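Below is a slice of the complex: some chains, not all, each in place.
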Amino acid sequence: MLEQLKKRVCEANLRLVREGLVLLTWGNVSAVARKEGLIVIKPSGVAYDEMKPGQMVVVSLKTGEVVEGTLRPSSDTPTHLELYRAFSKIGAIVHSHSLYATAWAQAGREIPAFGTTHADHFYGTVPCTREMKQGEIENDYEKNTGCVIVERFKDIDPLQMPAALVAGHAPFTWGTTLEEAVTNSLVLERVARMASETLLLNPKQRPLKKTLLDKHFLRKHGSEAYYGQKKQ
Amino acid sequence: MLEQLKKRVCEANLRLVREGLVLLTWGNVSAVARKEGLIVIKPSGVAYDEMKPGQMVVVSLKTGEVVEGTLRPSSDTPTHLELYRAFSKIGAIVHSHSLYATAWAQAGREIPAFGTTHADHFYGTVPCTREMKQGEIENDYEKNTGCVIVERFKDIDPLQMPAALVAGHAPFTWGTTLEEAVTNSLVLERVARMASETLLLNPKQRPLKKTLLDKHFLRKHGSEAYYGQKKQ
């Protein structure tokens, strides 16, 4: 089932490796088939150089149970499920431990929009969750990881801010498509590094003013976008 | 029309990718045909791995209108036009969001000439524009981006300083030829990184003294240059 989607999820996982976002078996990508109520996700701890579309695991969006697949799904599956349930318009999720975005998460700092590179993709400061409580870690840890992200997004539109840092852990990004979700991980890593380098040069730098943030985000996103070619 | 120039502009755009200066569809290169009053520029938001010379867009230097091409020109086209109009001796322009040069732009800092690597290519501190005003952002933003660069160059010879940082945005470089303009982006990125590393080691370092700056810039540029081979 969902063979085409498995192929695309597998390919998106492999792209993380090619783009230098993951080491070893780190990282995972999933996509959701809303109509079917299913997600397709990378298996846990499988070497990338042997990964095949047929190894992708199909999991019920509602119950979290494996519907198809002989391998265990990524141990982060409950986090993905929580995000898909809360953010009803997203179609794919990427989790990586990419170097600079992870450093920001480890520092417990949110990434300010210091420039238009950031503003072209993320509409404001990239949020970081609060630290998780002892009980949230001890029981249903991976599900609770999703919950603290959702909690942090109470007043944030996940399509305007397709990225979150989990404090002490690493980033998650998403998008309406697999391509968008992977692109957002790639851009997040770049703007995280740019922001680190910016702070070394100007430790008190303030974020972009609202007008400039709006200009860049909205010329690429939303109804009056004029960047790129006209959609057919 | 201008098929040869389209080929060279396309190739220069692809070189940005090979040199690691751009991600995704970021960055754009253009060249001007002064006699014809036309510029050739990269289309907006097209994937580099499918880019073809025939997709380059021809735009009127005077009116900014598309003269030939089925795709939209780069959204930064009005910036390029403004620079070509003000800097009458330049032949090509490169815009990238390269990591370190962008960090300096985001920090709102000009790059001092800390060493002879810098002095070999840029005759003094690489300038950074002022922040743009609300009205300049809301209306004709891309044109005004060119205007703040030109304003900053009131007393600077653009051939002796073929680079500018736009505050909160990223660098532009140029040259009399496409090759020079791309080379200047590559060198700017390198000297930006060297300058960041220099400041970590010596936060109060002063720029090179004038004699040494002159020596290095002028042994490669100007009438008494003696670096490289004799021009035929």
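Chains: A and B, in written order; residue numbering restarts at 1 for each.
Heads up, the rule we're going with is that a contact is a pair of C-beta atoms (placed from the backbone, for glycine too) under 8 Å apart; a residue touches a chain by one contact, two chains touch by 3 or more.
The structure displayed is predicted, hence computed values, not measured ones.
Visitor: Counting all identical protein chains, and not just the 2 shown, how many does the complete complex contain?
Guide: 4
Methods note: only the chains that are shown with their structure count from here on.
Visitor: Between chain A and chain B, two copies of one chain sequence, what rotation angle (nearest 5 degrees) aligns their Cα atoms?
Guide: Best-fit rotation on C-alpha atoms: 90 degrees.
Visitor: Which integer distance in Å separates the CA centroid of chain A from that of chain B?
Guide: Spacing between the chain centres: roughly 33 Å.
Visitor: Show me the residue ranges of chain A that touch chain B in the complex, using the header's touch definition.
Guide: The contact residues of chain A facing chain B are 114-117, 183, 186-187, 190, 193-195, 197-198, 200-202, 205, 208-209, 211-212, 215, 219, 226-230.
Visitor: Write out the stretch or stretches of chain B touching chain A in their complex.
Guide: Counting only chain B, the residues touching chain A are 23-26, 43-46, 71-72, 75, 97, 99-100, 102-109, 131-132, 134, 137-138, 141, 168-170, 196, 199-200.
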